[in-house]
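Heads up, one of the protein chains got dropped from this complex, but the rest are sitting where they should.
This part shows chain A:
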Amino acid sequence: MTFLLSMRGIDKRFAGIPALSSASLEVGHGEVHALIGQNGAGKSTMIKILTGYYKRDAGEILFDGKPVDFSAPQDAQKAGISTIYQEINLVPYRSVTENICLGRERRRFGLLDWPAMHREAEALLARFNIKLDVRRPLMAYPTAVQQMVAIARAIGFEARLVIMDEPTSSLDEKEVEVLFNVIRQLKAAGVSVIFVSHKLDELYAVCDRITIMRDGRTVRMAGMSELSKLDLVTTMLGRELNQALHAGGKSHMEAGARDALLTVDRLAVGRKVRDVSFDVRPGEIVGLAGLLGSGRTESARVVFGADRAESGTVSLDKSNGSVTKPADAIGAGMGFLSEDRKLEGIIPEMSVRENLTLAIMPQLARRGIVDEARSREIVDRFIQRLGIRCSGPEQRIRELSGGNQQKVLLARWLCMNPRLLILDEPTRGIDVGAKAEILNLVRELAGQGLGVLMISSELEEIVEAASRIFVLRDGQTVAELKGEDVSEQAVMAAMAHGHDKPREQAHG
């Protein structure tokens, strides 16, 4: 079998840290190829190396049998490789036609031939069953239409390989169906597609073959039909199916008898959260598991008041307290450790002390004046307790390592004596030592009565820490696992098959 694209032995290091080690990817002619993997598995690095955005350290790329070495995405485009990114990268203020024809305008007598370009744009969009006024600015149309325009633009370049990075994340079901029809048309015309998505059903609906990446390596290439969903999930997460069930020797107290601290019922927000229910009791670590895009973070943000729910209820202590902004949640004794430390966590210009006391500042002040002595005392205590390595409380937080920054942010919430702590990927991007320290601390605090809701993509971690796990899939709670049922295997089965168990069981 000859491949249209063949990437072999690709190595890439960033600042000495390997992002790809001998990764490979092979796509046949007229084939729809799924590329999947967790965050940081190396999918985007692989794609960016292919399109010339990054330079590879080693390995070879053959496109149509010839070795290629693109130095910029435009070169890849000229050779027939078009990429459609998750975020639409078009010019919103210009017309649909201009967006489609950007970079290959038709000219006549040295002037732009607008009628010809409008006709071309209309013809391209007709393939998607889309009829619109191509003279109007792109931003006049909804996101889904803009996504279609991006795809039309890619095809308009007479692409031989189209890379789609999570193209369906902003589309509804009908629009997804239209997109799939276009993919099938492309396939019939001999165009190959690399399809990146986390929605398993979509992969099975449209893809022929699949490449699974993990930790910078290609761990599996297979025909889509040869691979069961469970197989796929376990390979992606790097867990063996026949692995022993998780030992039930957890030290958590059985919290079953106590009333729920937090109850979330049938929550819906946008497209990502459609029907999510879970609850947390005092002294319990509850896990929220699911693949990327399953609605974990989005649900947690609503609980904390950072986003608004469209429907469903969030109640704390059985009361329908209204948490409409983070300040309300903090007032009710909630803390939220965001998954994105840099974007939503640290205030880089501020010191360790200022960062640590940010959420309790009002309590630390008298008549609006910060009580510096008390602030110092609290900060010293937490630096010691969490083993935060810094030159002192006045050091700027941006000079700390990722793990120590994370500890400061954790301390930001712990110092307010919370009743409920939401941890979104608490150990992402930090070293093994800090990881263990943070997890031990969380366990210890739960032992003292703190309710914890933990979101993690690392199965091992969540199964180890949580006494109950709710599994989300495509924005729905599909399973509640507790006691003996908590195992990596069970979580993966729920992620893969979803409605294995009757829906009611999730409500307990």
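Quick note on the criterion: a contact is a pair of C-beta atoms (placed from the backbone, for glycine too) under 8 Å apart; a residue touches a chain by one contact, two chains touch by 3 or more; residues count from 1.
Assume contacts and distances are computed from a predicted model.
Peer 1: Given the options "Glycine--tRNA ligase beta subunit", "ABC transporter permease", "Phosphoribosylformylglycinamidine synthase subunit PurS" or "NADPH-dependent 2,4-dienoyl-CoA reductase/sulfur reductase-like enzyme", which would UniProt use as the protein name of the unshown chain?
Peer 2: In UniProt, the chain that is not shown appears as "ABC transporter permease".
Peer 1: Per the definition of touch given earlier, which of A:38, A:338 or A:487 contacts the omitted chain?
Peer 2: A:338
Peer 1: Touch as defined at the start, partner being the missing chain; which of A:139, A:189 or A:327 qualifies?
Peer 2: A:327
Peer 1: Touch as defined at the start, partner being the missing chain; which of A:137, A:238, A:402 or A:449 qualifies?
Peer 2: A:402
Peer 1: Residues of chain A in contact with the chain that isn't shown?
Peer 2: On the chain A side, contact with the omitted chain comes from 15-16, 304, 306, 325-327, 329-331, 336, 338, 342-350, 354, 358-359, 361-362, 365, 368-370, 372, 398-402, 405, 412, 429.
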